[in-house]
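One protein chain is absent from this view; the other protein chains keep their places.
Order of writing sets the labels: A, B, C, D and E. Residues in every chain begin at 1.
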């Protein structure tokens, strides 16, 4: 497996464990981070053995968001012509967005396990995951507002679907910190754990449960739920009907049925 | 009133009570179920005396979902040609979807009262209702994932609007059981009751309240809320303005006003 | 500053305080209310010094909704020709809608502070605000159903994004009263306060926090969150990329950075 | 085959010939017409032997549109209560729309062959067909405007996609007559023929060509083109990719290939 | 009637004649033009006697587009801060757009009569009209490209619906001149006339025809066709069904029927 500078990557029993690994920099997102995460998710996409992904971080904190050094480098590329600067900036933003789109568009479920700080760009990142779990003392904040800018790599687009319109606005305008408990209450995380050890144990348990299911079923469900953020009920029903018109011809249905009848645990191919 | 094999049907004081009635089969959804529910909702649509619908189930459980015998029969119709099988399957899925679309598109409010198991296809069914109420020990699970398939009669399309994106994904991928209390907390049900008797009493109270309101007002509200799942704010405002440009000329407004002035209970025509 | 008959208006330290001021009529929305609120929000839009808006009400109650006298006046304009009546009514409804659209489309955040009754049209109004806060004994009800009509100035369009589809329908069909506590639990308000004094103190604290942030950041965030109610994730990402391709060239980013480095409070231009 | 009162119906060599047959009434659309056309297209949908449909009319004229006697009957059902009248009318219009939706949604191509008058409702009808062909002296007019109403069974929705926005408006507002030649120039018909005999010969030639093609290919193409009237390029590309992921596993592709190699005419199953 | 500096305005027999009147400046669009056209269309909207609008221009040319002096004035308002300049420019562009939106959104049909030059902003203007007619020697060109900018008051949004995607791009990228004949062939104008006198006669004939129709029918048709540029077939069918559920209760239908029976010219109220 390729070595990465900003990440650890492991694959065991169908679960890819993607770990941000720059604890000495509070896991700030530097240039390597942005390209490596895209490469990792391309690899995940192309590796049938991966059934589910856990995204966590080494150290006391999940991530402090984008690395300010990296931001400064981007700024240094700008010249005097406003129009051409805009062209350059739009491409750079689209490039960063594409890194987190790779997480969102991953056909396998991605579970985020969060402890400590989860700030700015880290909120954009976890908004692109399927589910979020945290320690009770995790600290979430949409910090972009304090940098004089609107978040532009996905928070403002994906988070309203997760926590609703009213709380979304308060958090985006004030940048205030939300602790694990409140995060749970408003739906930002699905559940909380007492400490990091419990958190990792709990998240891996959920991941294992998913890894044992039919990948045809899990990935089809993910495709449909993602699709519904942007489409009408009628379009969604048509899509699943088209999709299942082939997938119900797959052998997974038969394997599941047989296992169900014989009260055994089914085993599905990747 | 027509007799049905999978349902009981009663109409009293403006409330149609639709009861799934195959308790010996845990109210599994067989061939009769799928055609009869469509017929029942056509009848509801065409019967002005029906102002509101309560959907419940006879016995210890609400429903275990689609009947596996029925599923096997569908499977038996498939041949060897993948393309034509797909055509057959797509039509069959659309046929099943249309049964629950009849619930969703019903112009009168539909209240689901749920006890015991509510699994697989039963989740698709209650997602198509307006509101859901349950006993505290009701058990909800998106069981399709354990049959090697993605749910295809509405759960993945309608439930995200009810419980939000984050919890939606966990339940769809893991198929885990949610009890009444958690169902209430995540918005899957609007409230819970201590047992089935309380449940039925409580749901019929709400139904009676609605049945006394102006049907012009209630049905107009339902049309608008349904419309908003799929349309922009601007489109929704235009739609209600067009709608009310005629409905405000209806006599219900005058009846309500007069009753309000004289502090009497208004009586509205069907 | 212009004098208004239905409102008090103040601007202090970047916060515009818009107060409904017809306490003797339970702040019912009369003809003056509907035109003045539009004028006030045009002024807010055109006044760069306004960074954030607090919308509250004088007296024991927030508002009882539309003034029935005003409704009667509108009714008096109708003739016998159904088609031309419809044309008249559609224009009138669109006119009322445009009053609350002015609140929704305001580029600066609007915080509603609610005590006592918040009924009918008042729910339409607070649904058009960014965030809602209330006393614990505030009483919310979608009263339109009791007037024989579907709400037509925004509740049915905007509220589902705030409280979810399931509870939305119950409140719209039954018109039942929700108290502060439940309002908090279902997301209708972001938090509750023990009494009106605490409420106003709490809301102004949040408003002050927002007023100190970069208006480029706050207003950009609002534009994006509003946009997401009606657009796809992909469209939203493209919009923020286009938007930030110019806004990241603004000086606010540099001011924020400099302040961050020197650990000082940044000061942004309007 | 069922007998119809307003239509002749024939099936020969994969081509269903649907002929409006009330020449003594200029093929005006009466009650029987509206229900029978729906029944006919349900039969077409369920009959795999039908590969393509020709829709023509007996006599000198294609159709004068809706039968005024029928319209009068509908009017007679209205009472005094404006709101409930509106409910009745909306259902009736939706019923008529559903008759032509059955044409539009038919999975097999429908070719209209038009001579003489094609007025009012007849324009709604041919707008729901795939292609239109006419004699050079055919006369087209959107006559609804002369009846004091906007066309409501599909002309205003489907025709802009066929003739463009500019000419659409002129024809809808003025109700002026377009002859075959101009109809060809503006894209309303695909080609014109010198007289009715040539027309029928020409249209059946095109129908035969289509009937010999793979139904998997033809019906897939129709599904995609219909879908594109309402969806984005990206959605359309995703849909065809999902669709073809199963259809390319069908045997038609292999049959076509083999025939291509051996320079023979391929034969496809229905 | 109000006097305008950039326009002549007349109302005769239901036809409002709006004439651009700055022939000495080739009818260039100055500050007065942009505000007056909005005022004129508000007046048209509120004046029931206006049934149809003819938009023409005094002198040898229709219009050379935006006045460069006006553009220079706008430029003079910009400062050094790129972000706040962008805010100013966005508002200014939206203000100009709203002037032509008033034409597009006008509930009555607007017919443009074009001679000589029709350049830049003038193309934006005629794209917002319902139909376009010209002399054979009229000259059309999307001149914005030669000013180093993309057209931003409507050409790029509305014209593709009129002339199709392929020709649209050629004209936008090259800025080349299209003469009357080609304009007719590609659908940019509905017909051409030999000279200005014939043009005005022909356009007023069409306008008179429309003015005699039922305004309920004409305005309903316009609303529906406008709606279809942006909505699905299903949404459009639902909208006309809702709309006509009231409009078919209007007396215009009865007046048209009676006139039809008695072979007289119907007379409709405004």
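Keep this in mind: a residue touches a chain if its C-beta (ideal position, glycine included) is under 8 Å from a C-beta of that chain, and two chains touch if they have at least 3 such contacts.
Predicted model only: the values in this text are computed from it and were never measured.
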{"item": "Selected from E:8, E:21, E:85 or E:191 as touching the chain missing from the view", "value": "E:85"}
{"item": "Which of E:13, E:49 or E:94 contacts the chain that the document leaves out", "value": "E:94"}
{"item": "Residue, one of A:31, A:82 or A:179, that touches the chain absent here", "value": "A:82"}
{"item": "Given B:82, B:129 or B:172, the one touching the chain that is not displayed", "value": "B:82"}
{"item": "Residues from chain A at the interface with the omitted partner, ascending", "value": "81-84, 86, 216, 246-247, 249-252, 269"}
{"item": "Residues belonging to chain D that touch the chain removed from view", "value": "109, 130-132, 161-164, 187-190, 206, 209-210, 213-214, 216-218, 220-225, 228-229, 232-234, 236-237, 240-250, 252-257, 260, 266, 268"}
{"item": "Chain E residues touching the omitted chain (full complex)", "value": "68, 78, 82, 85-87, 89-90, 93-94, 97, 101, 104, 144-152, 154, 156-158, 160, 164-170, 172-176, 186, 229-230"}
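Basically, only the chains that are shown with their structure count from here on.
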{"item": "Starting at chain C, fewest touch steps before arriving at chain D", "value": "2"}
{"item": "Self-contact between copies chain C and chain E, residue sets same or different by half", "value": "same"}
{"item": "Between chain E and chain D, distance of the C-alpha-averaged centres to the nearest whole Å", "value": "32"}
{"item": "Geometric centre distance via CA averages, chain E-chain A, whole Å", "value": "48"}
{"item": "Shared-contact residues (touching 2 or more other chains) in chain A", "value": "82, 164, 229, 234, 242-243, 245-246, 249"}
